[in-house]
Structure formats: structure tokens, C-alpha cells
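Missing here is one protein chain; the remaining ones are kept as they sit in the complex.
To keep things simple, chains are lettered A, B and C as they appear, and every chain counts its residues starting from 1.
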Amino acid sequence: MGFSRYLLKRLVYAFIVVFVIMTFNFAIFRLMPGDATKMIIDPTFTPEAIAELRRQFGLDDPPLVQYFKYIGNLFKFDMGLSFSTRRPVVNELKERLPNTIVLFLTSFIFTTIIGISVGIYTASKRGTFGDNFVTGAGLFAYAVPAFWIQLLLLMLFGYYIPILPIHGTMSAPPPDGFFLQFLDRIHHLILPAGSNVLVAFGSWALYTRNTMLEALGQDYIVTARAKGLEENVVLRHHALRSVLPPIVTLIFGALPGMVSGAVITETIFSWHGVGKYLMDAVMMQDYPAAQGAFYLIALAVVICNLAADIVYGIVDPRIRVGEGGAK
Amino acid sequence: MALLEVRDLKMYYKTLRGYVKAVDSVSFDIEKGKALGIAGESGCGKTSMAVTILRLLPSNGKIHGGSVKLDGVDIVKLDDEEFRKSIRWKKISMVFQGAMNALNPVHRVGDQIVEAILAHEDVSHAEAVKRAEDLLDMVGINPKRFREYPHEFSGGMKQRVVIAMALACNPDLIIADEPTTALDVMVQSQVLKAMEDLRKRLDLSMMLITHDLSVIAQTCDDIAIMYAGKIVEYGNVIDIYDHPMHPYGMGLVNSFPNIKAERTRVRSLPGFPPNLLAPPEGCRFHPRCPLADDICMEEEPKLIEIGSNSHKVACHKVDMLERGVDIWAQ
Amino acid sequence: MSQNKTKTDMSAPTFWEQYRRKPLGMIGLAIVLVYVFVAIFAPFLTRYSPKQILLADRIAAPIWFRSVVPQYKDAPPTIRAELGPSKWVVSEATGGRLTSDEIDGNAVTVIEFEPVPITMTDESISEGEDDEFQYGDYEGEPSKSVVELSYPIAYDFNPPRTFGSTFNYWIDGSPDSKTELECVIETPEGKEYSLWGKSYSGAVSNQPARVDSRDLTLKQRLGLTIFDDPAPKIFSSKGDYRLILRANSTSGDEPTRVYISNAEFYIPGMVHGLLGADHMGSDLWTQLVYGTRVSLSIGLSAAAISVAVGTAVGIICGYLGGIVDEFMMRVVDVLLAIPTLPILIILGAILGKSVWNIVLLIAAFAWMGTARLVRSQTLSLRERVFVEAAKASGASDAYVMVVHILPNVLPLVFAGMVLRIPSAILTEASLSFLGLGDPRVATWGRMLHNARGFGAFTTLAWWWLVPPGLAITLLSLAFVFIGNTVNEILNPRYRERS
Partner (left out) sequence: MKLRRFLLPVAICLILAMTCGIVTAQQKVKWEPYGPQVDQIIMPIIKDSEAQLIAFMRGDVDVYPGLTRPEDLNKVKANPNAEITMNYGFHMFYLCYNMRREPLNSDVLRQAIAHVIDRDNIIQTLFEGYMLPLAAFLPPSSGYYKEDVPRFEYNPEEAKKLLDKAGYTVDPATGIRIDPKTGKPLRKMTIYTPTYEVAPTSAELGKIISEACQAINLPIEPEPMDFPVMLDKLDRAEFDMYMLAWGLSRLPTSLYSFFHSSQDIEAGYNRPGIRDPELDKLLEELYYAPNEEAAKKAADEAQVILAMKQPYTVLYSRPYMDAFRKDRFTGYVPMHGYGAANYQNKWTTLNIRPTKGKGGTVRWLLPEEPKVLNPCTASSAYEWEVLGRLYDGLIEVDPETMEDIPWMAKSWEVSTWEPEPGKKGTVVTWNLEKGIKWQDTTPFTSRDIKFTIEYLRDNKVPRYIDSVEHIVKVETPDDYTAKVYFANESYWHLYRAGECFLPEWIWKDVKDYKTFEPWLEPHPSVKGLTKVIGHGPFILDQYKVGEYVRLKKNPIYWRLKK
């Protein structure tokens, strides 16, 4: 059937992208000036100790061997040892990934829910205040630097009215009891996730509103109305159903951007996640760590894209049935 | 009594800068089993009129007076729910401009027909499916394609599906808004022929909206020419095609070389359609009319009957127009 | 309603005729023009250079806070005085006088003491023949010469955090002369704080003197602890202070001259300029104004480069088709799948932080959208009659692409470029904010980076945080307005349905 062919095609394509990213990853860090191991060498090291470290990080092999080793290892999620900690990068990423996922999912879910419902609501109320608000919020979201809003919120609620925590994912020491710990986590989540939602929902709402309006202006909606269908049915069955594909595209299409944005959000709120790890690694010139973090982020994006393709295929019959039909 | 009597219908769009008088005091009749063609340039209010009759107005559009009587009942006065249930599709159905887009791409074509039936008639789903299949068959589409999606159909087939859908509830009147614009010429004539056959067979009335006079010539009994939200000339097709009496109608008719055997140059009328936000005083056509004088600028002409066959024209200068004189020729 | 799908070849006057009727487009244009004006005339809009530091105290508030915020009512502005011979007031002159001299074109204050030969008693001569030089008995002797220069400082403000003074001096005198120099501040209450002092025998070559309230030795001299601040103690009340430079000479066979170069006295202001000062005392308004230059040029050039690349790739792919097209489109797909900001962070860190690098990097990851758009446009143009005709008449591919296709995709490309600018500006700001921008230039992102890193939060210096972000937002918004308007006019297909 067409869909499985479609799926296979997307999979192969995703695989190619991953491979390119791996190669890219390998290349950029070997092309840089200076010797990466310089960072980890301590004044007390003897030449033997330095040589041992170089061997350990595999820097003495010829480039091609390094490359194949590197790609091979990456498939096994072996991203080498971090220069600064000399621990396996994958272990360090594993420790940070849950935090990133929590922040990301919270921001994502709330942005989606708020953005889309505001968008749909205002689409049905054209010309009202709410409508103008969404247009404004959408434009604002496009033009405003997210990190600036986050800084302002941080200053407002972390310093000026210090009611929210300014760093980390939990208090130290955390309160006793599961429920209190859970509340503590949420308390820490409010600023980073809330600011993400605040910055992003406008563009989602605007996009949803525009697609919804476009859908409502489509001839088939007029047809549906003309058919004497109830307004409710028209909205749900025809309009919403037909804006699903573009909204799914938007949702998944926005994922890479949100993943990228995580780097800044995590840096600003000292959120101990993969994005901050990448930033720290770059600042400390810990190349294996930066490579690992970047690889993970890129992989997440590829997976998101793949998921988008699949979901899109499911909601839009034109794709599900294959390449045929009117194109 | 005519099936549809439209009297003095006014529909304005409210915009930030004022009212757009898209339909302004329009009156016409459609007899049972007859077809009325509505012609005019883009933006003259043809489509607005169609959506006004079916009350499919956007939120800023509103009927500002007049009546639409269907079988003697003023459907303008019905409340929305009543109108939706009893009139739409049941009495009046519509074939939309650009049939490509009239079908929802994410639903199966059959379901879209079934949906219309179920919305109005108390029949079982299976029965509705059966009827939908019959309808598809009637418009010349294999009923087996019931479960396919719109994008799997060609343009002409989609249009036929749309026609089938319009017939789903045995309406009295079909409004066809540019039913063939997006199709190529071959398919166009096929679809038109299919429509004509069905109309004849089912004894349907039709209101055909198009800017293509040749389509009207092929299918309609009467014609109304609209200019800037008003009907400027109205009457029997043959009558008007032979002897257009309004300067605009004259220009329009003459711009279609293929109506008559003789070949004339294709030309468009000089000037632009007026801005409906602030239409010209007096006769709305006067800025483009070669015959316009002071009275045209001050007084709005009434649609008055001249000659026989209820041929109506709204022009001060109708006396000056001698039959058959081409005022647009240089 | 009905759509106007006709694409018109628009001349510049008609374009402008249509453009000027769009209020949002005009607002956008006006904003951009203001920015351009600011960028061009930056040096005229501010007295300082963005690299100038120590203009005021660290994180000084905007000067207009004094009339708006009660707690800043009496905050001190920067006081800086250059003290030459004409500025000093001689408040005491016993046995000496103030003159001036000019050395290398600089006016130099000279304190000249009359010779005061040491009068030695007979005993001292007879007793200490082989001894080292001895001072005579001072008692009752009128030999002490004092010259006191003072500079009045009318201080009407709250206590400052720091103050300081610098000058150079050298002494010309016979080996037996003994000279003492002292720098003092006298408060309105008449209390004297001795800030600095040295004493010399004989001549001394050029020496720098530096008084700074943060200096540990000064704190020690005043009997304060390491963590005490002398400035608020000394300038604790409002009124007329005096900076006093006191010189005394006790002996000398020849006239003793003390040369003092132009002295500088300064109190770094706790309010400064339109927007205050940063952690290094650099003017924030200046940074904002010069940041406009950088942001505008980075935005424009990155957008131009990315759109140029995208257009070229799009036209070539769309026109040539085949393997080239297939390959390039796959490249585009892959590049689109790479998260932009992380890769820019990494590449920025590795490849170095010059402005040019950043522009190229931003452009390198921003051309793909344009390439796709232009390619699809080219695909449809390729089938058009005039292209067929040109090909039939033997025109080369390059010729067709440049002469026939390029002009037809330009409207699309132009609007695309305008819309690309804000994202380039935002990307640069993000990178600078993360500390990956060019450290040598003042950009808005860098201002925010500094604000976050150097104390804007803990001092609640919102005036440091708000303006750069606002500047970015407004400029981006302006370009969005312009881009949408241009699109509306040139590419009606994109027009929003109404």
C-alpha cells in the first residue's frame, strides 16, 4: 500500500539525514584550530600522562580511522569521554535528558493547547478584541527575542518580586514527601515553561487562526453550510478536520525550533538539561560533550520530523494514499 | 407565480470604511423549470447575490431589505435554524465556483453526499449511501468510486460529483456559481451538457452565475446583467443577445465574439468597475459610458420595461440607443 | 470574494503608489528609516564612543531618574574636573607662591618656595663634623614654608560610591631641601581627610600620584577596614568641599620648585546619560545607538547573502532539473533538518567570533527556504512561452536564467529578503546574548549578555535590560510589516483573504 511505501521513504530519508549529521559532527570538531586535549591538561601532567590522554581520546589515529570509529561508536550511542569530566558523554546526557524532556513537554503541551484553542476561538470571533490580540501576539512572537522576554520575567519574578526560583529544577535540599517534591518541581517549572509558552503561543494562535479562517473561507465550508449542516458540524467535521494537517505540520514543524530554543531557555534558567550541557560544553571547549549534545538534539529533531511526516500521512488522505491523485 | 421572486434585495458588507453595497435593490423572478443566467464583470455582486439567497453571508455581510420569496414564502424572514433545515439544499442547493475546492479533501466523496442527505431527511445511513451511489451514477460516475477521496478525481469528475451532491435532496432550485470556470473547454461543455440534461429531466429551476455569456447562451432562458450591485438589463436571452439595450450590456455582449457566427474583435470595456464603497452618483455606469451626460450623473435610472418580452433596461439614454447600433465601436 | 491572481510587472512608481496606501507598511518603513538614521548619524547622537569606559559608576541609572524616581533625587552625576594652574585657588602661601609653566604644550602648576638655608648652631657644626647631615633645631625658626592650593567642589548630592584623583609631579630643589606633599579633602564641616602624602629630600623625577577611594592603602590611611568605603564617609553631607593640595618645604639653599601636571579629580556618577551606564561605566545609550549599526548591517547582509544564495540555487535547480536539482533539494532537506541555533553555537565557537563570520554562518543556514520557493517558481516559469521562445532562439541557459527567469522571481525574492532580515537580527542577538558574538563590537545581544552576566538582575537595573530588547523587537516588527506589505503588493497570491 502507498502508505508503507511513503513511510519507508521517510525512514530512509531520516537515516540519511542522521548520517549526514554524524559526518558533519565529526568534521566540524576535527577542523577546528588548536589541539582539543590542551584543555584537559593539567600543569602536573607528565608527557606520558598527556600521551595517555591523547590515546584515550583517540586523537592519535589517522583521520579516516577516527571517522569510521566515530560513526561506528555513535550508532552504539558511544559518544566518547567528556574532556572536562572524563566520563562517558552518554551517561552525562542520560542524567540531563529527563529534565529537558520535562521542560520541553510542559512547554510544548501548554503552548499547543493554549495556542490552538485561542486560535480557534478567535477565528470564530473575527474583528473582536480577542482577534486583534491574537494578531498582535502572533506578530510579537515573531519579532520579539524570546530570551529577552525570559530575562524580563526572570528579573520580575526572580529578583524584583522574588516569588519564583531562579535556577534549577528543584530546591536543595528538596522537601520531604513525594507530593511536596512534586509541587517543588512545578514551582521550578513555572518560569521556564511559562515563559516558553508566553513567547510561543502567539504565533501558534495566529497560525491556527489564519488556517482556520482560510479553512472557513474555503469553498467546501460554504458548501457544507449550504448543505444545511449544523454550524457545529461544519466547524468540527469540516473546518477543524481540514486544518488538522497544517496544524500537525505546525506542531511538529515547530518542534526543532523549540528544541533549539531549549538551549537558550535552559541557559537562562540554569535548567540542568541537554541544551545547557551543550552551551557549557561549548564554553569549556569540551568537544566530545558538545558533539554528543548536538548529536542528541539533531537526532531529536530528525525523529520529530519523522513523526511529523507519519502523523501528517495519517491525517491527510492525499498523502496516505500515495503519490497519485491530483498533484 | 414564479418559483423564486426576488424583490428589492439589498445586501451590504460592513467594512472599516463603510458599507459595500454588493447587492443593491435587485429584483428578478425565476419560473419553475426555467434557468436564469446572471452575468457581469468580476466584483459586480453576482456571487454575493447567490450567497444572499442561500444566506451564506460572511459575518460582515447583512441583508438590508427586500424579499426573497420561494413558492410565495419570504425566506428572508425565516429564522436561521428554520432556514437551514427547510431551505438549504432541500429547496435550494448550490454548485459552487471552482468545484475543485467545493469538496472537502479530507473526506470521502460519497460521505460528503450522504452527509447532505442525512442532514435533511430521516433515512437510514444505508439508504443514504444507496441514494448517493445512484446520484453518482446519474452524473456518470462509477458508484464504486464512492469511497475515494476528492484528489483521486479529475476536475470534470469532481464537478459532476458536486452536481450530484447538489441534487441529493431533490431541490427546487439550483444556484450554479461559475460551475465551469476552472475546467478546460472540452470538459466544460460535457459538464454543461450533463447539467442541462439533468435539469430538463428533473424539471429543475436554475440560477446560473457566470461571466461567460456563451455559457448562459447555451443553457439559460433568461438573463440578468449586473453592474456594480445592480441589474442593468434583464430579459429573454435571445432578445438581449440580439438587441442589448444598455450600454454596458451592449459592450458585454459584443465582447463575446462566438455568440453569433460573425467574427468581431474581442475587446474589453475601457475603465474600471466602480468602487462599491462609494459608487458613483446617478447611474453607476456613467463614468465609463460614452453616452453619459448630466442627468446620468445626477439621477439613478430605474429598471423599466421596454418593448415586448419583458425586456427591462435601466438607462436614461435608452431612447438614444437605436437597436443594433454599436456604441462601443470607434 | 474574487481574487486577483494576475501578476503585474510593476514599475517603481506604481509600486510606491500602492505601498503608500498601506498604513502598516508605512509605519514599518518609518521605523526602519528612524533606525537607519540612528545608525548613520550614531556619532552625532552621542558624545561617547561605545568603547569608552569609566564614564560613570558601575551600573549607573539614567540621569532622568533624578526627576522621576524619588530615591534617585539627589543621586550624584559624574563630576570630573581638570585642574590646571588657572583652576587652583591659593588658600595659603607662606614662603612660597604659585606660578605656572608650560612643558610640551601642557600647562603645569608650579609651586615655588623661597630658599630657606638651614641655620645651624655652632654646636651642631662642631659636634657633628663627620656625621651625616643633620637638621638644625627647628624650634622658634620661621623656616617652614607652606603653599596650599585648593579647588572648591560644590557637592549637592547623596554620598557617592567612589571618587579619585590623579596627577603627576616632580620636584626641583637642592639636595638639602625637604619637601612634603599632601592631598586632602575638606568637608563643609571643616573636617580634613588626608588622602595621600609623600615627603622627599632633594629633587625627584616625574612621579605619578593616584588617589582612589577603593585603594587599600587609602583605607588604611583613613583608619578604615578593607571592606569600608571611604567615599560615602567623606562626602556624607551636602555642601562645599575643598580638594586641597598642600606642599611644604622646610629648607633648601636654592628655590625649591614643585611641578604638578594637570590634575584630574572625579566622582563617578551614580546617574548617567539617557540610559545609564553598564558595569564598566560605559554609556548604554551609546551602545544602543552603535548597536543599531551592527544589527542593521548584520541583518541586511545576512539576509541579502542568504537570499542571493537561495535564489541562485533555486533558479539553477528549477531550471536545470535532473540530478543537480535532485541533489541540491536533498541538501536543502538535510540542512533544514539540522537545528539552527545549536549548530550556530558550535560553529560560532569553533570558527571564531568576528562579525563577518557570524553573518556568513547565519546566511549559511538561512538560504534553504528561499531556494525552495524560487525553485517552484522557476519550475512554472520554465514552461512559459517567453522562456520557450528564448530557448528556441538559441539563448544559453545562463542567459535565460539571468535575463528571463531572474527578473520574474525578483518580487518573490525581494519580499522574502525583507522577511528574512528580522530572523537574521534575532539570530545574531541570540548568539551575542549567549556570548558567541563578536566581542569587539557593541550589539544589542551583547548588551543583554552583559546585563545578565554583570549585575543587572541583582541591581534590578531594568534600564539596562529593556532598551536593547525593545530595539530588537521594534526593528523586527518594522521589517515584518514591510515584508508583509511588499508581499501583498508584489505577490498577491500571498495576500490574506478578507
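Note that contacts are C-beta pairs under 8 Å (C-beta built on N, C-alpha and C of every residue); 3 or more make two chains touch, one makes a residue touch a chain.
Fair warning: this is a prediction, and the values are worked out from it, not measured in the lab.
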Shown chains that the omitted chain touches within the full complex: A, C
Residue among C:14, C:206, C:297 or C:396 touching the omitted chain: C:206
Contact partner of the left-out chain, one of C:178, C:257 or C:452: C:452
Listed residues C:114, C:172 or C:215, member touching the removed chain: C:215
Residue, one of A:81, A:102, A:137 or A:212, that touches the chain absent here: A:81
Contacts of chain C with the absent chain, listed as residue ranges: 54, 58, 161, 164, 205-208, 210, 212, 214-216, 219-220, 223, 225-227, 229, 279-280, 349, 352-353, 435-436, 439, 452-455, 457-459
Positions on chain A contacted by the hidden chain, ascending: 33-36, 38-50, 52-53, 56, 81-82, 84-88, 91-92, 95-96, 99, 158-159, 162, 166-170, 172-174, 270, 272, 280, 283, 285
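Methods note: only the chains that are shown with their structure count from here on.
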Mean-CA-position distance for chain C and chain A (Å): 35
Centre-to-centre distance between chain C and chain B (centres being mean Cα positions), rounded to whole Å: 69
Centroid spacing, where centroids are CA-atom means, of chain A and chain B in whole angstrom: 51
Residue numbers on chain B that touch chain A, as the complex places them: 51, 54, 56, 59-60, 84-85, 87-90, 93-94, 96-98, 101-107, 115-116, 119-120, 149, 151-154, 162, 165
Of all residues in chain C, those that touch chain A in their complex: 330, 333-334, 337-343, 345-347, 349-351, 422, 426, 429-430, 433-436, 445, 448, 451-452, 456-458, 460, 462, 465-466, 468-469, 472-474, 476-477, 480, 496-497
Of chain A, residues touching chain B in the complex: 126-127, 218-220, 222-230, 233, 237-238, 241-242, 244-245, 315-318, 321, 324-327
